[in-house]
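The structure follows.
The other protein chains are all here in position, but one chain of the complex has been omitted.
Labels for the chains are A, B and C, by order of writing; each one numbers its residues from 1.
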Amino acid sequence: MKLTKQHIEDDNKKSLSSQNNSYNFLANSLTSQGYNVDTIISKLSEFQVAIPSWALGAGGTRFGRFSFYGEPSTLEQKIDDVGILHSLTQTAGAVSLHIPWDIPSDYRAIKQQADSLNIKFDSVNSNTFQDQKNAEESYKYGSLSNTSKAVRDQAIQHNIDVINIGNQLGSKSLTVWLADGSCFPGQNNFQTAFQNTQNSLQEIYKGLPDDWKMLIEYKPYEPNFYSTVIQDWGVSLMLANGCGDKAFTLVDLGHHLPNSNIEQIVAILQLKGKLGGFHFNDSKYGDDDLTVGSIKPYALFLIFNELVYGMENNPQNPDLAWMIDASHNVKDPLEDLIQSLEAIQEAYAKALLVDQDALRTAQLENDVVKCQEILQGAFRTDVRPLLAAARLKTGGAINPLQSYRNLAVREALIKERGKNTVATGL
Amino acid sequence: MKLTKQHIEDDNKKSLSSQNNSYNFLANSLTSQGYNVDTIISKLSEFQVAIPSWALGAGGTRFGRFSFYGEPSTLEQKIDDVGILHSLTQTAGAVSLHIPWDIPSDYRAIKQQADSLNIKFDSVNSNTFQDQKNAEESYKYGSLSNTSKAVRDQAIQHNIDVINIGNQLGSKSLTVWLADGSCFPGQNNFQTAFQNTQNSLQEIYKGLPDDWKMLIEYKPYEPNFYSTVIQDWGVSLMLANGCGDKAFTLVDLGHHLPNSNIEQIVAILQLKGKLGGFHFNDSKYGDDDLTVGSIKPYALFLIFNELVYGMENNPQNPDLAWMIDASHNVKDPLEDLIQSLEAIQEAYAKALLVDQDALRTAQLENDVVKCQEILQGAFRTDVRPLLAAARLKTGGAINPLQSYRNLAVREALIKERGKNTVATGL
Amino acid sequence: MKLTKQHIEDDNKKSLSSQNNSYNFLANSLTSQGYNVDTIISKLSEFQVAIPSWALGAGGTRFGRFSFYGEPSTLEQKIDDVGILHSLTQTAGAVSLHIPWDIPSDYRAIKQQADSLNIKFDSVNSNTFQDQKNAEESYKYGSLSNTSKAVRDQAIQHNIDVINIGNQLGSKSLTVWLADGSCFPGQNNFQTAFQNTQNSLQEIYKGLPDDWKMLIEYKPYEPNFYSTVIQDWGVSLMLANGCGDKAFTLVDLGHHLPNSNIEQIVAILQLKGKLGGFHFNDSKYGDDDLTVGSIKPYALFLIFNELVYGMENNPQNPDLAWMIDASHNVKDPLEDLIQSLEAIQEAYAKALLVDQDALRTAQLENDVVKCQEILQGAFRTDVRPLLAAARLKTGGAINPLQSYRNLAVREALIKERGKNTVATGL
Partner (left out) sequence: MKLTKQHIEDDNKKSLSSQNNSYNFLANSLTSQGYNVDTIISKLSEFQVAIPSWALGAGGTRFGRFSFYGEPSTLEQKIDDVGILHSLTQTAGAVSLHIPWDIPSDYRAIKQQADSLNIKFDSVNSNTFQDQKNAEESYKYGSLSNTSKAVRDQAIQHNIDVINIGNQLGSKSLTVWLADGSCFPGQNNFQTAFQNTQNSLQEIYKGLPDDWKMLIEYKPYEPNFYSTVIQDWGVSLMLANGCGDKAFTLVDLGHHLPNSNIEQIVAILQLKGKLGGFHFNDSKYGDDDLTVGSIKPYALFLIFNELVYGMENNPQNPDLAWMIDASHNVKDPLEDLIQSLEAIQEAYAKALLVDQDALRTAQLENDVVKCQEILQGAFRTDVRPLLAAARLKTGGAINPLQSYRNLAVREALIKERGKNTVATGL
């Protein structure tokens, strides 16, 4: 199934006048307060978030999985799904492949398909947390940190293979998430595990093309429940520094201990020029992988406030790789992703409304009340008309979720693919 | 210092037309979606939150306290401060006394003063977590739960004294917060501590007038750091049930373990008819006592969503005692309270916008995506024009914080009271 | 494979004199301090913990599963495994079946097998968190709490079926753990979900034989990540009270928010006569299901201290159903269970060493330092010789883990069963 511009344009018709009304009122109000609305709209239009190839199917937990109808069962179908998302939202112009779940069989064809949908290949992700059929070595006790050289070598080679795959598709970064760690005190020697990991990453780094980046994730726990080798941003940064200028830390919103101040981590990494990427999701307890913005939208806004600050004030920090990393256990995956994309754009738009000069002044005057007013003033603004306007500019839907339903996309997919397909991966 | 209606009306002038514009646009939009805006405005107007008498001065931490200028040093001055808040916000029409910090010397005079400011005396609070000068017994090892009958009796008598004070002022409820607990394993016998507390509360309950309520707080830790006698809502409810129909559980937002789902606690207590009161504040780590809505405004909205549901669907639950319970370490206390009051009204207004019928339908259809859309649709609405309209109706400020500054209230208070006053209590 | 008494007796020989030495030294020391060592040994011998039928195979996480060799693939083999554990440890004299994973095909045969191994059938567990093949209704959106009556009825009937299965085996209790809850705000109406659950449990309760108990678990999150219907002991207790005298709360150590004081929950439930069962495991972050005692052995001791207190002082509380509920991702499941059983016995033995009279006196004197000394004095005692002595009395191993390895049990199982067997269930 392919959504055409015409489909969307037709569906937009019924809400167009209401959107225009709301937009005009808001734009006037913002303009009178000194904002340049066109600039904001442009920034929103340019902001694109990658969809990971594994996120198009239903997720699950260790207690089981409830499948969903019409899931994509091939890489081509997954890219089609991203195409649908991008048509509607105009902000999903990239896909992030997970290897070995999604190895292309015909690179040229797959690139053509993506091009035709205006989709780029963003960061490629390696997988050393599961054993693949017929693998010689097992990752049960770790991969890049394993005490066995043979296992480490297999994991290093896998990462280099992933780079090669990505290279043929135009990707420019490798994302490394390690499940490595231990379930019980004593199982690992922390220092050895760290050093093995450092050495392995350095080997992979040698295989990194000059114009690539290596993005290193951290996570405090799960699937290991006593320790993880890269437990926090501090360890990730150490490892990145130990590799070189092309290695960076990647922040996943769900990979933190309770009550962490993530926005401060983001700010300090940007100051040091070492924030490389960002995985979006939301959570209440742990790495819950819920829809972005569904639990703590204000925290998301505060993080975006730092990201916007960094993008404007930290030239030492590179452009970031943005990706959604959520699991969809009780929602249609495409609807879930539409909600996530909307929440990201909303937080970004509100962060763009923060008056940085006024904030700086209030901070210098220790006017704490004013500082809060400035942030909350931006957050309280209803920016939905701005997001719709940005989408409209390039042919997207005023209300992507509503159009998705009005246009009966899922029904069409089920017709095409049947009810019993299962996406590869999780 | 006393703020007159005229002061506020004058200050409102400059933003009146902008407010009218925004209000009309929003009201039209809401009306066209089927909302009855007048009803919402009325509900907002009626919603009054008590200011605790100790919240008018600067707070502190165990590491020290930085004082603030112009603090009220008498009960009369504290009530004046509440009067100022109420004039501006029209939602602070009650004061909650903390005994023994604020025992009136002349009941009639103090009642007259409060009446003249349109302020009621809400729940009275006992204090058995500190030793008062010349007290016979010490609360170092607990009060109502103490193993010593003499200590328990002193604490029981204090609570009865507090009831008597409140009774002379028109209060209708007693709030009991116990610091009782233990700092180390073994220090307390949990069962004995529970039973002593139950017995003590029953004694106090005997002294409760027929038209009064007893509100029992819970808190998992601090100032005791291993256990507290009333560690969660379950224990509070047990104790309330052990007292009788006039005893209820009081929820303080900051008194929960990390990641607690507070809104569900609120819902179940209302279902059982046992939610008696609510203390507002916000926090990131523990009982941080920050400005309401400053950290997790969406969580506050979700709680209000349950409160609104309960107020509409649970006649078995009584009217609630609402109070702000925050500490002001780096802000002008009055400004902090204005921000808190605004955040409460905002969350309430947004909860009133939740389409309960549509939500029920979506829930029955397991349309999880739609359920989220309904809640977030309400939350994303910028309700500030509604709040201002509700205030305007009864002579409040369009923008209370701005008026407070424009009218130089703090400067006037410093002139009246000097720089070195210190409020009683914390 | 079957371990005979002779196997174990032979293996014990090499450590017998060392054990006797240590035991005599410790027993003398304890006797001189006033302890009755024989009584302690008897209590340890009598303490039996059920092994759940799903715990004999390797566990996994949502990120995958690494299998283990020689796993039992039939219920008979699972009971054989419990037999091995019981032979070695003398404390695993019960099995707890999980339905529908382990429905006996021949009840008489299975009972005979269990009898021959001296193993009883403890609480039976229902499963309404997964969809079974060919099920008419899906539990994707809940089971006992589902808004659909058809789904609730299916789940109720399943529980009644489980009771009937258990009844034929001599079980005397049903354990109900619900995954029911919601992943997103708004998905559930909390009050409706509670009431549906209450009604469903009442239906099941009607089918409960007179000499049975219903044990209701609670859990704050996972697999639902916004709310669970039975989020804490307070809700579980409400539901149990709503069913009747045969319904109780079951505490699983891993089912709490961070920093919960579990020992106090245990104490209060016993005081109210409503603690029905206990699931053992350990965790650092969430419901990690690690080996008992591997992370927080002192917390386990503190809990046992309350359990021992309750068993001695709370006749209103029934005997408890004890079960291990852990997952084995990186250990041989049988070795993991041996370590868990040892940790449980250790904590129990140490709790039996707490001088309750001295503790009561110190508590009455508010001698906090002494209270701590008493608890830590018991905890610091090396009780391993007591545990070995208790095992020796009935033919168990001095060091069960060592004997398991010396006797090459796993190797024998692999020979019998092969490398590629997979246990049913998780």
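Note that in this section a contact is a pair of C-beta atoms (placed from the backbone, for glycine too) under 8 Å apart; a residue touches a chain by one contact, two chains touch by 3 or more.
The structure displayed is predicted, hence computed values, not measured ones.
When the whole complex is considered, the residue among C:273, C:297 or C:395 that touches the unshown chain is C:297. When the omitted chain is restored, the residue from B:140, B:206, B:393 or B:419 that touches it is B:140.
Across the entire complex, the residue among A:267, A:290 or A:383 in touch with the chain not shown is A:267. When you scan B:130, B:167 or B:402 for touch with the missing chain, the hit is B:130.
Where subunit B meets the chain that is not shown, the touching residues are 59-64, 66, 129-131, 138-141, 179, 183-185, 187, 220-223, 225-226, 258, 283-286, 288-291, 294-295, 329-331, 426. Of the residues in subunit A, those that touch the hidden partner chain are 140-141, 147, 182-192, 194-195, 220-221, 226-227, 231-235, 237-238, 257-261, 263-264, 267-268, 270-272, 302, 305-306, 309, 313-314, 359-360, 362-364, 366, 368, 371-372, 374-375. The chain not displayed touches subunit C at residues 22, 25, 29, 258-259, 261, 284-285, 291, 293-299, 330-332, 335-336, 339, 346, 366, 368-369, 372-373, 376, 379-382, 384, 401.
Everything that follows uses one rule, which is that only the chains that are shown with their structure count from here on.
Distance from the subunit A centre to the subunit B centre is 39 Å, each centre being the mean of its Cα atoms.
For this pair, subunit B with subunit C, the centres built from the Cα atoms lie 43 Å apart. Residues of subunit A found to touch two or more other chains are 258, 284-285, 291, 294-295, 330-331.
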